[in-house]
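Note that one protein chain of the assembly has been removed; the remaining protein chains are unaltered in position.
On to chain A.
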Amino acid sequence: MEQWITSIGLDIGTSTTKFIVSRLLIKQTNDRFNLPGCRIADRKVVYSSPIYTTPLKNDYEIDMESLTDLLVHEYEQSAIGLQDVNAGAVIITGETARKINAEKIIHYLAERAGDFVVATAGADLEGILAGKGSGAMERSQQIEGIVANVDIGGGTANIALFQNGKAIQTFTFHIGGRLIRLNESGEIEYVSEQIQPWLQSIGCQLTADVKAGYNQLLEICSTMSHCLLAYISGNPVFQSHLLLMEGAPEQIPAIEEIIFSGGVGRMMQHESPRTLPEVAKHSDIGPLLAYTLTLATRYYPIRVRPAIETTRATVIGAGMQNIEVSGATIYANPDHLPIKNIPLLTIPATEKGEWAAEAFEHRLFEALYHAAQLYDMKNGSPLALALSEVPYCTYELLQSLADSICRAYSICIPESSHIIFICENDMAKALGQALAKRCGRGKIVICLDQIDFTHGDYIDIGMPVSGEAVSISIKTLAFA
């Protein structure tokens, strides 16, 4: 039993916009002696758009009309209809991820991009998707060590570290091609506010309307490149913390290989710019930054591996890799699906490997009260809880879990219409049955398993794709 589904990807970035259509092959792995299972056996891109300049009204706001025209044209070109689209993701990145744009885009997509297309934003997810599209995630399964994907575009460098096919860390630098813009004679047109403190810390005065020389720009780009690479290799230099966005990890594990993607990543394969006109080919420092990065990599003990995709890494990651399938023994009634934009809270079942019903119930109460404050539960909008650190599930443990959950729901959020649980271990159907038995009356119980929920804080649950298994995507919505 196998089935192809169609998924689209749309990446609306600070400088460029791309669109792809991909096909995912869902295969059942049921051998009739085991519990059924299914997996995504193949992913391929069947259409990819040219790279467009993101249509902007001004420096920050998207021109929705032009974007609409662009999408209509691309749907026509790719010869797919809205009804054919089973899944997909739109990722809004960089400056364009501002709230005003994001809301418009989501509203627009709800009507025109297909029912199952999700919108996401946020630098950490963007970094992970780029790493999936560039091949970094797959590579980390082939080698023993950690693979870093560095996705450098116009405004930011999003770094995601992968180990054994899983994202383990993400962080972001204010390093990108369009942070400094200039013309062919070296006149500076724009310097991003984000990098001014750092520029001053390295003793560099650079503002719009001054003229910069090739050597000065080379030095800035070179220092930037070393900031990035030295930080990744665990020995920060040149005030690199001034370029780092909040939330970067204190400790970086030893990295074996590095893959560069994004627009600047692609330019690293190009010839090095020797003169100012060559640097200012796109009216920014992108080509020079790419060149200095290539030079800088030689000083660090990390192997550089070419990316499968550079500029299109994020859009391919969004379109092809954002969709996963749940386990095939789950508890969900298709009549209640799909459900989109469900906030996802993680709660550990055990503490230091020890199961204690009281402690679990306590954590559950806290999480639910917290959720009731954060999200508007009154109008019955659902909430999903992800169970982490679940030990071997005996019947006794299952009963205890279900008792605690039902008690907590009826006390903390009695108005909630859904009880949704997500876990990694294969136990969703059993948990769902146990919950439905206790509190299924008047409530919709949904339990899904075999889902890695480590990165993301919202989940979309799609329709069944093969047997009982449903398509899901875990995402972040930074602007929500």
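Assume contacts are C-beta pairs under 8 Å (C-beta built on N, C-alpha and C of every residue); 3 or more make two chains touch, one makes a residue touch a chain; residues count from 1.
By our rule, contacts and distances are computed from a predicted model.
For the chain that is left out, the UniProt protein name among "tRNA 2-thiouridine synthesizing protein C", "Transketolase", "Ethanolamine ammonia-lyase small subunit" or "Sugar ABC transporter permease" is "Ethanolamine ammonia-lyase small subunit".
The missing chain, though absent from the display, is touched by one residue of A:K44, A:K57 or A:K437; that residue is A:K437.
Only one of A:C393, A:C439 or A:M463 touches the chain withheld from this view, namely A:C393. For the chain missing from the display, the contacting residue among A:K18, A:R178, A:R266 or A:K429 is A:K429, taking the whole complex into account.
Residues 30, 32-36, 144, 329, 392-396, 398, 425-430, 432-434, 436-437, 467 are the ones on chain A that touch the missing chain.
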